[in-house]
Each structure stands twice: as C-alpha cells, then as structure tokens.
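The following block contains the structure, expressed as structure tokens.
The complex is shown incomplete by one protein chain, all other protein chains being positioned as in the whole.
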Amino acid sequence: MSDFNQPISGNDLARFSGPDTFMRLPPANALDGLDVAVLGVPMDIGTSWRSGARFGPKQIRAESAMIRPYNMATGAAPFDALQVADIGDLAINTFSLSDSIRIISDSYDAILTNDVIPLAMGGDHSITLPILRAIARKHGPVALVHVDAHADVNDEMFGEKETHGTVFRRAYEEGLILPDKTYQIGIRGTGYGADDFSEAQGWGFQQFPAHELWNSSLARMGAEIRRDIGDRPTYVSYDIDSLDPAFAPGTGTPEIGGLTTPQALDLIRALKGANIVGCDLVEVSPPYDPSGNTALTGANLLYELLCVLPGVGQR
Amino acid sequence: MSDFNQPISGNDLARFSGPDTFMRLPPANALDGLDVAVLGVPMDIGTSWRSGARFGPKQIRAESAMIRPYNMATGAAPFDALQVADIGDLAINTFSLSDSIRIISDSYDAILTNDVIPLAMGGDHSITLPILRAIARKHGPVALVHVDAHADVNDEMFGEKETHGTVFRRAYEEGLILPDKTYQIGIRGTGYGADDFSEAQGWGFQQFPAHELWNSSLARMGAEIRRDIGDRPTYVSYDIDSLDPAFAPGTGTPEIGGLTTPQALDLIRALKGANIVGCDLVEVSPPYDPSGNTALTGANLLYELLCVLPGVGQR
Amino acid sequence: MSDFNQPISGNDLARFSGPDTFMRLPPANALDGLDVAVLGVPMDIGTSWRSGARFGPKQIRAESAMIRPYNMATGAAPFDALQVADIGDLAINTFSLSDSIRIISDSYDAILTNDVIPLAMGGDHSITLPILRAIARKHGPVALVHVDAHADVNDEMFGEKETHGTVFRRAYEEGLILPDKTYQIGIRGTGYGADDFSEAQGWGFQQFPAHELWNSSLARMGAEIRRDIGDRPTYVSYDIDSLDPAFAPGTGTPEIGGLTTPQALDLIRALKGANIVGCDLVEVSPPYDPSGNTALTGANLLYELLCVLPGVGQR
Amino acid sequence: MSDFNQPISGNDLARFSGPDTFMRLPPANALDGLDVAVLGVPMDIGTSWRSGARFGPKQIRAESAMIRPYNMATGAAPFDALQVADIGDLAINTFSLSDSIRIISDSYDAILTNDVIPLAMGGDHSITLPILRAIARKHGPVALVHVDAHADVNDEMFGEKETHGTVFRRAYEEGLILPDKTYQIGIRGTGYGADDFSEAQGWGFQQFPAHELWNSSLARMGAEIRRDIGDRPTYVSYDIDSLDPAFAPGTGTPEIGGLTTPQALDLIRALKGANIVGCDLVEVSPPYDPSGNTALTGANLLYELLCVLPGVGQR
Amino acid sequence: MSDFNQPISGNDLARFSGPDTFMRLPPANALDGLDVAVLGVPMDIGTSWRSGARFGPKQIRAESAMIRPYNMATGAAPFDALQVADIGDLAINTFSLSDSIRIISDSYDAILTNDVIPLAMGGDHSITLPILRAIARKHGPVALVHVDAHADVNDEMFGEKETHGTVFRRAYEEGLILPDKTYQIGIRGTGYGADDFSEAQGWGFQQFPAHELWNSSLARMGAEIRRDIGDRPTYVSYDIDSLDPAFAPGTGTPEIGGLTTPQALDLIRALKGANIVGCDLVEVSPPYDPSGNTALTGANLLYELLCVLPGVGQR
Partner (left out) sequence: MSDFNQPISGNDLARFSGPDTFMRLPPANALDGLDVAVLGVPMDIGTSWRSGARFGPKQIRAESAMIRPYNMATGAAPFDALQVADIGDLAINTFSLSDSIRIISDSYDAILTNDVIPLAMGGDHSITLPILRAIARKHGPVALVHVDAHADVNDEMFGEKETHGTVFRRAYEEGLILPDKTYQIGIRGTGYGADDFSEAQGWGFQQFPAHELWNSSLARMGAEIRRDIGDRPTYVSYDIDSLDPAFAPGTGTPEIGGLTTPQALDLIRALKGANIVGCDLVEVSPPYDPSGNTALTGANLLYELLCVLPGVGQR
C-alpha cells in the first residue's frame, strides 16, 4: 500500500500481541529517513503530588495497539505521507531531576540534527523544558500550544527552578517561546493569588481558562488560535490533566471541572495546517489508571497530533 | 398492585440480598405467559481486544438491584403492563465461537415460538448475529437501531466471518435487516479507510458519527429515527462502548470521544412507540469495571429499553 | 500575610506530607474565634446499598491537600476573611444509627453555641437530619439547597424513620426547613411512582430534575435560586451522587444521567451572597473510589462552598 | 446419579452462567426434606473498621461456581448423602443492628423447626450471636469451634452489648455454649491487656493463639479438639480473618500473622465425625477483595464444612 | 563480558524503559544461532472460568524487567552459556480455538527445525497440547513435569476435545508423553469423583497432590523426580495456578491450598541436569492481577527454568 512504515493491522496480528511500540509501528534505532520520531521520556521525579508517570510511555504504547491508521472523523491518513517510527525511550537518570533534564536536552539536540518531528510520551511535565531548549536551538523561539489544568509558571518549588510546575516561566525567561503566541488552554482550579495566571498574561501569554470553555466545542477557539499562529514553528505540549478527571483519572495532579475528550479532539483537529515542529503528551500516571483508559486517551491524542502534522493528507 | 411480576422492592428486602435476577424479578423456566424475557448470553470469545464480557450478565444483574420499577423522568411503568421475567443464561459453548453462534440462534428460535420480546444481556457483540437470524425468521427483516462506537461491518477477521466486528455486514448480506432502516449511532475512532464506514452507507445504512453529536441532546435525532422507522418491527442493539469511556470504562474495545449517558437516555426514550421486537445490551466487561458502574449503566439502559416496549404506559 | 489560619502551602511542605486536616489547615480543639468549623461525620450505617462512607472524611481530607487557598475562577479568597479550622470527627456510635443521630444533633448544638458555620464531611446522608435539627434550633427553619440524585423523602425504610432516604420528609414534618425555599437539584432515576417526587412538590419543594438540566450551565438556575432565597438563613446539603457516576464513581447509590462538575461549580458559585449557615458534603464512599477522584471532587466542592460563605471577598 | 440435589456441572453449563446460588445448587423456598440449608445473612452494621460484608453472600455465591461436588483430598461426596439447597438471604433491617439480631434469631427458630443444618454466609460476625441463641433453643448449649483472629469477647463497644466484637462473651453469659468445649483458634494481634484473652480462659475457653500454630499443620490439633468434643452438638463459627491477610485480604479487620489455607483445611477436615449442628463463615468484605479470592476461599471453607457434616461418606 | 545476548542492565537503562521483551533481551526475528527462544502465545479462548490470559505475555514481559542475569541462590548464569532471545508472539486466531491450536503446532514445527529450546509465555493451558505435538514430532515422547492445581485430563468439555482442561489426556492418547515419566505436582481441589485423578495414575502418571506437600520443601521430591527422569527429553509445563492464590492471585481458575513460591523455586532448581527440551508458563491473567505480582512470579519462574536448561553453568 505504501512505502512508509505502517502499524501492524489488528486483522493481521491480534491486538494483544506484537511489539510494544507506539501503534505497533516498527522500532527504529536510526533517525535518518524518519519524518516523525515517537519516543518515551519515562520520568516522574519532577512531579509534586502523585508519582507514577515513569510508567507512562509503557502504558501509552500498550493501549495504542487499539488505534488503526486512518482517522474516520477527519480522513487524515498520516502513514500515507510520513515515515514514522518509535525510537524507544530516553535514558534518563531516575535519581536526578537536574541530570535528567540535561540528558533530555542533549538527546533532543541529537534527534533534531535530523529533520524529524519528535512526539514525546511523558513522563511528568518537567520534560518539556529541556525539550523546548533543544527545539529553540533548532527552530528559534516557537509558538506554543499548551493544554493543561495548570499554567506551570511557578518561579520555584522547594527552591528548585526546574520542576513540572515551573516549565513555562523558564521557557519564557530563556526566550524559548514566543510569549504572545503562547496559548494556555484549560487552566483552572486553585492557586495562591490572581497573579498565578495573570502575570503570564503580562508576558503576552493568551490564556483560556476551563470555566470559559465549559459546555461548548473548542473548534472555533482552535481555529482562532490556528489563524493567530500563522506559519510560525509551533510546539504542542499536551498535559493530560487538562482533561477532566472523568475523562483522564490516571494523572498526577488532577483538577475537577476540566475539558472533555470531544473538546480535546476538536482543539487538536483545528490545528491542521500549523507548522508543528514537535509535540508531547505528559502526566499519564498508570498506577492511578487501572483501566488503562487514561493511557488510551493519551495514545489517541498523540495519534490526533500525528494527523495534523505538516504533510499529512486526507483520503 | 398488579397481576404482573414485580421486582422485589428495596424497601422489602435489602438491595444487596435476594435473587440475582435482572432487577430481582422472578426467575422463569417456562416462557408461556411472558411478554418479555430477559436473558444472559455470557460469552467473550468473539472479542478482539480485552476479554471479560462473559461475566457481563452476572454483573449487570447484580447492579440492576438498584433499579426501581417506575421511570421518574418519563412516567413509564413497564411492570404495570408487561409480564417480565428473567429466564437465565443460554448454555453457550465457551470453547467454540461458531458452535455458540449456532446455539444462540437455536435458543432464540425456541424463545420466539412464544410471542415474547427477548432482552439479551451480553456477552460480546458477536451474539447479535445469531439473534438477528432468529428474529428475521420470526419477523422478517427488521429495522435496526445500532448504537456503537464501531460499525461492526468488517468482512472477516483472521479469516473468520462471524465475530464481534462483522455482525452487521453478515446481517446485511443475509437479509436479516432493512438496510435503509438501519441506524448506526455513535460510530467513531480510527479505521483502515473511509470505506470502513461509507461502504455500509452504500447499502443504505444511516450513520450518525459521534463527532456530529457532541455537546447536544439526541432527543431530536431519536425522534427523526423514530418517525423514519414507522411501524416496522425493530431491533435495538446497544453496544455499551457507544458511550464515552468516562461513562462506560468497563468494556472491551473502548474509543474516546463517545456519547454521554444523557444522550443515551434521550435516544432510547425517543424510540417510544416503535414496534420493538427485541433488544440487546452488549460488551460490558466486568474485569475492567471494578466500580460496577458500567454494568449499572448497562442495567439502566436495558431498563429504559423495557420502558419503551410496545404496550408500556405511563402513570 | 494574614491573621487567619492558612492552609500549609504546597511550596512549603510536600503535599503528600503534613497533617491530614482539611486542606492542611490547623486542627482546632476549641471553637472560640472560629468563623468556620470543618468537621467529619464518619458514618455509613444509614445507607441502603454500598457501604463505605465511614471512610469519607479520611479520604476527603487526604485529597484536599491538593487545594490551594485562592479560587482562580472566581477570585474568592476565603482565608483572607474567615478563621477556618478542622475540628476533627464527631464520635458517632458505629453500631447504632439512632444513637448516632442523637450524638450528631447534640454535638451540633454544642458547636452552634459558638457563631460558627459548620462544614460537614460525611458519612452517608442520614447525618443531615440531626444537623438540620440543631441548625433549626439555632436559626429557625432554613432555606435548603439540596443537590442530590435522590429526593430522600421516603416515609420509612424497613420500618425506620431516620435513614439516608427519609431525611427531607422528616425535616419537612419537623419544620426544620422552609418548604417553599427548598430546592432539590439533580434528582432522577427510578422510583415507585410519580408521587416519589411530586408529593414533595405539594409541600412546596422546588425540584429540578437532572434531565431538565442536561447539556447546559447551571449558572442561570443557580442565580434564580439565589434570588428566590433572599437573605434567609440557608443550608446547603450536597450529596455527591448528584454528580454523574463518570464524575463521582465512588458513592453508595449511584444513578446514571447526573450532573457534571462544571454544573456543580456553576451552581455553587451562583450562591454567592446567600446567608449560608451550614453545609455538608455526603456519600463519598472510598472503597468504591480507588483513584481518590471522588473524594477530590468532594473536597473541591466543600472548598467552593467555603468560597461563597458570607464575608468572603475577592482578590 | 443421585436423588439428592446436585450442583450444576461446569461441563453442562459454563461456570460464569446459571443461578447465583451456592455452588449453583437449586434454590429452595421450603425447608422440608432438606438436610442442609445454605443461606445468606447480608449485614455489615455490626463491624467496627471496614464495612462491606453486606455483599459477602453475593460474592461467596458467585465464586462458589468454581467448586465441584467431590473432594479430591478427602474423598468426601456430600451430595451423595445430603439434600442441600440454597434458601436465599435473611431479610435483615440494614438500618438497625438490634432489630437485625432479632430477625436473625427468629428466622433461625423457623429454620430449625425443621431438622436442617444451617450453613450461613455472613455478613459480619455479629450474626453469630442470634444464630447461637436459636441453636441453643433447639440443641441446648453447644460445643463451639471458633476460628478467628479475634476472641470477640468484649463486654461492650460504644456502650453496645451486641456487636461483632462481643459475640462470645454474650454466648457465654447466656449459656448458649459449653465453655470448656469452646475452642478459639487463630487469635492474635493486639489488645488492651492480657485479660482480653485470659478472662475467657477463666470461663473454660480453650485458646490456640496463632503464633503457637505457625509453620505447622493443624491436623493434630484438630484431631485433639475432635476427640475432646465427643458427640456433643457442635457449632462451627469461621471468621475469615483467622486466615492471614495474604490468604484472605478482603475482610473487615485484618490481622497479620494468621493461619494459612492449608492449616484451615487440615483443621476442618479433622472435625469429621463431630455432631455439627450448624456453621457460619463470616467477615468476607467484597469491596476489599477485588480479585474475589477471599470469597473463593470462604466458599471453599463452607464446602469443606459441608464435607464433614454428619452423614457424609467417602467415595 | 560475553558473546551472548545480555538483558539490558537496570544500571544502564531505567527498568521502566527500554524494549518490552522478556528481561529486556534483544528481540529476534530469525532463529538461527539461538539456543533458547522465548515467545508469547497470547490466547485465552481455551479457558473455562475467568478469561484474560491473552494479556499474559505482555504483562510477564513488563514485569520481567526486574530480573537481573545472575541467580543469587544457585549461582546459575544462563546468559554466560546460552544465546537467548525473545522472538515475539505467535499469530493466533483469537476467534477460533481449533485454528489457534493448529497455528501453534505449525509454528512450533518451524521453531523446532532449529535446535532451539522454546520457552513459551501463555496464554491459557490449551496452548500446551499443540506444543507437545510439535515437541513429540521433534523429540519423540517426552518426560513431562506438569505443575498445576488441575490434572487437565478431562475427556471433553462442552463436547470439545481440545481445551485447557483436556490437554494431558490428549497428550497421553496421542503418545506425546511418556506416561510413567509424567509428574503432576500440586493438584488439588474438587472434582466429580476419585477417577478425576486416579484414572491418570492408571496410565502411569505420578501424581503429587498439594495437600501431601504442605509445609515442606519440594527439594527432595524434585530430586527424586530428577533422578527418575534420567536423561530423557523432558518438557516442563508450569501452570501458575499450581501456586496458592496468595502467591498468584491473577489466574483464571484459582484453587486454594496451593504451593508456595519457595516450593516452586525448590522444585525447579531440583531439575538441574535434566534434558529439558521446552517449557511453558501458562494461565497468568493480568485483569485479575492489578499489582502485576502474578506476572512477576511467572517471569521469575521462567527465569528459573532458564537457569536449569542444559548447558547453563554456575559462576
């Protein structure tokens, strides 16, 4: 059918068998020739409440066996146009957050020497800072679509500057992102003061609190963001806790009153045409996800992101 | 109050006690005099991903102990007008899918020699093909309301023609259903190509993908389907995975972005007045439903189907 | 920052450590000087289906460690204006429902000799009757905002007059509440006849069945209730089973087709300005809530109630 | 094969189907002609820590579907010699422990007017006091084999005289049991003083603390107890928490360092020949037993008790 | 260190990352050069009670990441002497037991054209019959060490001749095994008559019921079996339900009173020196094993079997 890597079909090999790669794609050790590299960043030492996200990549891969190559709703056929492979996990240092952040950044530099779009499976959200450092080295400051219950713009936590709650302040300070092309969607809950969100608005961040989105589709908002981004290189960082705990119970710092999966799908689908240069899906915590459905959701969101990457057409 | 069988009241006997029949109705060995026969078809060897639906009837019955006889929202009082009993489980052959399909079909023939409406608790969706064969022998081709995340119109899976994913292609081919009075509601997710859905449209199937239904009531769509059916004999096949995994986590092949329970209730309630000749509720998988809430949902949907059967009035 | 008690910050002490009080507030043995007393009423012997709510206070407290003091959506800052403490659990008699009901009533009398607003963590809903008795002794008959899947207006259950299903009939009969200022929101499901709900309408209760609320915000309805209450002393009794089981799986008598957490939040937030004299959050059952997310939801709803208490301002 | 009731064979009907009676025996409404009546006493309002035992009978019956009629280790064939049926559940009052205790006692009086041996599935241990009252009315004071982590000889708990922790002091005071033919096996853990156990020794109770039994078979000790009992009417009360939590995790008040299932089986098998007039198996708490294996164990222990009832022979 | 494949060290790559092969060994597509092929046979349609074993290979592999190459108790160093790889899963037909049995047999013929020892991860026990057919074609009738709660010697189940309960009768009838060198260890529980076990004794099978093994080491018995086997080609079929449910809760047909893991380890270690030509570890059912510890146990037992394969030395 295609010269590109294809997921193993559920009609050829029972879904509960075969390789534990993302969507049962071929594993790859080398990056040359790849358009998209799916990879795991199994780490949870940057999280502040429930741990367990270290097993995120494993469970997301396992649940991704359910996904077939063609998107029935949008007609997208990513494996007709892109060479995609699962390149395995980064070799983080599970005893040192700071060292792991360095490793991730270096690994991404290596990955990005190839013209490949990395799709990362976290891991807690602290992985996104070193990713953005490498992304910015490659592409310059990027537009950022950040879907999350939290703004993750703390200055520090227990004196640490690099944790899952400080990522986007650091990214702003370091000039890794375009502040006025940074979109924070789904933020909500409690904080220490209005500044927790509004300071970032002062930097230019565009914020879309969850309670303004309840009971409606995100298709229109997604389209506006899409237009606003233009053709700028864009990074999408998707924290699974942006979803309501009804839809994504298995995460480290759940907040009630969140997005629905239809909202998530409408949002991602609206990004079609953007110049996406990388994505991550973070904060799936398998010990809190016995049904596997949070990982299944994460796998589907990654698949939907794959469907809106540059070059993907419709059948 | 009534000459008809009544569920044991939760005010007479604590809900966690008494018989494990549907809604704690009397069990019945004979069918004569029954208007509705609730039965279990405990089978999961026709499923392609997570097994466990063999325990569906057991858990649906257990959770149904919560349901009282009167429908507060619609005023329906099914036990004022219909003689309903739980006739137990079909004696399937758990080691042979093909033999079980034969057994189900034969058992339904026997059931249908009586003028009884069968309400089946699955089991995986492969049970619906032999049911439809018997239904068609009795009633001729029927209108079909098929609520599901999947169209279940594969031609074959691993070379097999009869599985939970091929049911409605077989039913179409065998003339068991009226193609242009077949409604597939809630379908979504991924596939192998647009044909996965559109081929069935070519046969006349009316399809209502989930993403066109998000964020709205199904009352209107249900009413339109109801009108379109007219007085044709109608079968309702309800796959619990039509619901979003947030509402029905305990199922074999979950797909995100599904229906809500309010949508499911509005849809079923809109069918009031149709000439329903049989129903099933399939794909509840208890090992993936530790809270029991998926089975509770299944039990309630069966109860709502009971409330729209011919002859049921309102108090 | 303040002379008032403050929750321990998650930036000062890791959320998974510290005292197991509500929001890690200081515990208090004495009531003098308190504006709000948070307390547990750990009891489940008044429930009719799944037990386990005896562990409700423990798990709600544990999950409340995630909540920060400031409400990002509304700007409410309860700890700027109110002295709040966790006064521990009432010493119920776990072997006698009638004795426990007496103990709760007596304990509330003692609490209410101080001008304190009690926020109770249940426990099953039977705790609300003795609470209302004490509340009425202090404040006279109160307006009642009762959010629940059930009307809880049975006359008796197994011959008992005081259970989780008879609370509001007793409260009506005893003149503890203002019948025409009693609002029952989210009721649904099955019963024994239309009277199950409508008799209470005859007493003046205003009922808002769940199916009339599906797919829409409760902000408007909440505002109308708020206006209708005026400045009457008001009690809020929040049964977590008012929420759909997708949002609150861990409860004793779940009913499908319920409210969403956005609806719950909109409803509570609309009550701002009412003269709330007490609240409870009941029916969280931890054994059926392995993820803890139902308790987390309960903790957040209690926090939101705290945010609309008299005197709370916005920053 | 036999004129006696037989469990449905797993080779005739798949184990996950069929009636939810104990071992899939026929249900019985009348007692005449029965030698043994298996019944449920679904109650947990007499427990002091984790609730949930109200679902014990349901889950024990479900798991008992695995048990076949013949005992491979001992050759016992209970269904060759005894007419056994499942007579359903007692209609306890779930809101009143004292009323339930009265109901159980009255129900047992009615059962015992027939010459039937009752085998009760609890429920918490408080059911045994009213059972013993009826047993003593029928048989006079009985020998008692009491297997438990706890001596259950408290004088009162929260002022209550009848709870799961006071059963055997009451039985002693009321002369329901023969004190010097009372055997407490497996007791252990912590208490308030040596008197907690030793006072009952003063009454004549023979105590076998768990720590004296570790790492050895109970066959010899069982044989000595058997001899000491002689032909006295004997009641066996089996608290599942006598087993170590490794073997029976799903119980209300687990204590570490308990018996193993081999020890339990050796003990019961040693009682062969005793004049057993009734048995119970209590304290299985399904919400704490997600695997069902504690209920499976309870079901097997009941089966083993059935195998040593008077009249059972070996094939 | 070695020319042989080595598991990835937990000191080189965090255990929760890397390939999902057995012990994180290299995957292999070709068999040439291999001494041992580890493979999955993901199937559960041959089971009679709880399904789920289809996910056995996935979970056993996941948990095997904990195992290091050197056996601290025995000094065995299998990766010093054997070339071991994980060759993935057999492509069974999940809708047809009979077809899957054919596929397994054919696949094993292909594997055994190489001089490789296959180590299979099940799957339910029905996989062992086609395996033994291929083994016997290669090696002639083999000695069989069969560790199981069940003898698996039924003649048929629901009319089927090939299920997880008929394996060893078929193997006997077909001459695949040496009857008097067949050892059934750990059998117990209930049946339909003494014949259930004793008929196989008549064929020559040596049976070691669990109750004769309680409270003692199996080292001596293992040594006697080892001597009795001599140098005959030997197959080891290890049903995880041979273990007590305390040690292996996650299985399809648990039976109480089983073996301990120390007994299992002593038994396997005693087989050192036997001419083992193949092994399987079956009946791990992940949906009933939320902790993963049953799969961990299965993985360790496979590792211990690896340690006693011909050629493995000690360091």
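Note that the chains take the letters A, B, C, D and E in the order they are written out, and that residue 1 is the start of every chain.
The working rule: a residue touches a chain if its C-beta (ideal position, glycine included) is under 8 Å from a C-beta of that chain, and two chains touch if they have at least 3 such contacts.
Everything numeric in this text was worked out from a predicted model, so none of it was measured.
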Displayed chains contacting the withheld chain: A, C, D, E
Contact with the hidden chain (one of D:P26, D:G257 or D:P310): D:G257
Chain not shown, touching residues in chain E: 9-11, 14-16, 65-73, 75, 77, 215-217, 244, 246-247, 260-262, 265-266, 290-293, 296-297, 300, 303, 315
Where the unshown chain meets chain D, residue by residue: 48-49, 154, 157-158, 187-194, 196-197, 209, 211, 214-215, 244-246, 249-250, 253-257, 288, 290
Positions on chain C contacted by the hidden chain, ascending: 12-14, 16-20, 27, 40, 42, 54-55, 57-58, 61-62, 88-92, 94, 290
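As a convention for this text, only the chains that are shown with their structure count from here on.
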Farthest chain relative to chain E (centres taken as mean CA coordinates): C
Homomeric contact chain C-chain D: same or different residue positions, threshold half: same
Chain centre separation in whole Å, for chain E relative to chain D (CA means): 37
Whole-Å separation of chain centres (CA-atom averages), chain C against chain E: 55
Residues of chain E touching at least two other chains: 48, 54-55, 94, 157-158, 288, 290
Graph class of chain-chain contacts, one of line, ring, star, complete, other: other
Chains grouped in pairs wherever the two touch, ordered by label: A-B, A-C, A-E, B-C, B-D, B-E, C-D, D-E
